[in-house]
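Apart from one protein chain that is not included, each protein chain of the complex appears where it belongs.
So that you can tell them apart, the chains are marked A and B in the order they are listed, and the count of residues begins at 1 in each.
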Amino acid sequence: MHDTHLTLKPTPLCPGGPALSPIVAGCWRMAQWGLSPAERLRWIEQCLDLGVSSFDHADIYGGYTVEGLFGEALALAPALRQRLQLVSKCGIKLVSAQRPGHAIKSYDTSAAHVTASVEASLRALRTDHLDLLLIHRPDALMDAAGLADTFSRLQAAGKVRHFGVSNHSPAQLRLLHRRHPLVTNQIELSPLHLAALDDGTLDQCQELGLRPMIWSALGGGRLFTGTDPQALRVRATLEALAHAHGVSPATLAYAWILRHPSRPLPITGSQRIAAVQEAVAALSLQLPAEDWYRLWEASTGHEVA
Amino acid sequence: MHDTHLTLKPTPLCPGGPALSPIVAGCWRMAQWGLSPAERLRWIEQCLDLGVSSFDHADIYGGYTVEGLFGEALALAPALRQRLQLVSKCGIKLVSAQRPGHAIKSYDTSAAHVTASVEASLRALRTDHLDLLLIHRPDALMDAAGLADTFSRLQAAGKVRHFGVSNHSPAQLRLLHRRHPLVTNQIELSPLHLAALDDGTLDQCQELGLRPMIWSALGGGRLFTGTDPQALRVRATLEALAHAHGVSPATLAYAWILRHPSRPLPITGSQRIAAVQEAVAALSLQLPAEDWYRLWEASTGHEVA
Partner (left out) sequence: MHDTHLTLKPTPLCPGGPALSPIVAGCWRMAQWGLSPAERLRWIEQCLDLGVSSFDHADIYGGYTVEGLFGEALALAPALRQRLQLVSKCGIKLVSAQRPGHAIKSYDTSAAHVTASVEASLRALRTDHLDLLLIHRPDALMDAAGLADTFSRLQAAGKVRHFGVSNHSPAQLRLLHRRHPLVTNQIELSPLHLAALDDGTLDQCQELGLRPMIWSALGGGRLFTGTDPQALRVRATLEALAHAHGVSPATLAYAWILRHPSRPLPITGSQRIAAVQEAVAALSLQLPAEDWYRLWEASTGHEVA
């Protein structure tokens, strides 16, 4: 194991932006973990002990239940709120018994929906503010000026500190960014999913000085279980490199993400603290560029041009 | 039927741009309508009575004949010119008996061609100026500085008031826009043709504050006659929504266009005044976002991500 080369201290997503921990704990699947409130609190505390102080949510996770599960745990130790950062998202409307008004899965970035979603997130999380709110998916019907107004009102009310987007193309991000400063684009990137490297998404992050947050850094598990040719190639390379560097394959995958010059923040997905630890361990591994390209080559199936 | 929520008054395409009616009457197929000059004049007057005061032309429509047919009708009531706006296009050269000099279908944005085309349009339309001239297709050989000069000369001579493009990518529009301010991009958009939603075209319109004009808003008729799976899905949804809102399917389709935050101006294609009326009726229907997404889902064949 190498010396830590990336700080564990929360650092800003952009100048003036919110400081998040370099690894973000994803709560996406928390509803499936089957934990009691006390166990959830224990999990939060263990994350904090590892330096993972930022928690990623969305209104819709667990069918609109995850924020409540997290808030229930947080209520057992309210002082923790000062030591952690809460990220949530809105803009997707699921058809759900929790939201009988929704007739079809769709996007909504209207003032009414965004404001109501934030209010619901604050109640569920049992907090008075979100550190960061992201628009979950690009809404073709987004009125940029109107949404910027909504952001300003939420900010002025102290309910949301910073705003960003997720899964937005460069043109979509720019349109909103001109109306209200955004601090991140939360996107998919992994050795199995390279699109953001070439389609301008990560170029834009660097140009604007916004660090991306990364979801599905392990390919949603396909990295370890997929049986398609790409997954098999990437897994073999990952295991060889992990062995050579004396780390786990998951740590190697996170190190591959962290190697990118946009300074991404990977989001974990597991309830296992050992899995969060594997992500944190990647902060101590500066992957050589040639190793980064070995995974690129395994993923694309051909060497660079 | 709802109250009118979109004004019928002509409003500018952009700050300082030409004011066009919210529905634009497309003259594309006028040569096939088989109308006498007096009947064409009657059609123009009926459009005006509906608040449709802007007419969309191109030099090439009807094999270089439509502008002449329109001008012939206008000559019967020259005072009408004050009450209507004329949009035309140039830049495509058709192989045609009308243009014996053309050896191959190609694009041309040279000063000589654009100037000659405008002069011919003015003669045919029997007017002294165009309210708006569009470059019909992106010409790979366009010299942006040279074309901007041509625009300035036509503007100084009082022959063309404003300029725009049609079917241009964001990069192509921007290149020319930096040299001469453009007021619109006339593009294809319909429940059967969603590309402009994702490829940056409509994002750019909103960023630059240019309202798009929309051609083929009914998919060139495929919306009502197509037998491919996409057309069948969209038609079924369109009919169900039209029924629910108490409007015709065509009105619903226009309302789907008008719902976009770029504030598009759809162009009709029919000689039937009832069809123009169906477009105007869409101004009175504010489509709920969920209904907009129902058509998106029918078009793509899957729900949103």
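As a convention for this text, a contact is a pair of C-beta atoms (placed from the backbone, for glycine too) under 8 Å apart; a residue touches a chain by one contact, two chains touch by 3 or more.
Predicted model, so just to flag it, every value in this text is computed and none were measured.
Listed residues B:Leu80, B:Ala144, B:Ala240 or B:Ala275: the one in touch with the omitted chain is B:Ala144. Taking the complete complex into account, A:Ala289 is the one of A:Ala79, A:Ala97, A:Ala156 or A:Ala289 that touches the chain left out. Within the whole complex, the absent chain has one touching residue among B:Ala58, B:Ala73, B:Ile92 or B:Leu122, and that is B:Ile92. Although one chain is not drawn, its touching partners on chain A can still be listed: residues 170, 197-198, 200, 202-204, 206-207, 259-261, 289-290, 292-294, 296-297, 303-305.
Residues 92-93, 102-108, 110, 137, 140-144, 167, 169-172, 174-175, 178 of chain B touch the missing chain (whole complex, contact as defined above).
Here, only the chains that are shown with their structure count from here on.
Think of chain A turning onto chain B: fitted on CA atoms, that turn is 120 degrees, to the nearest 5.
For this pair, chain A with chain B, the centres built from the Cα atoms lie 42 Å apart.
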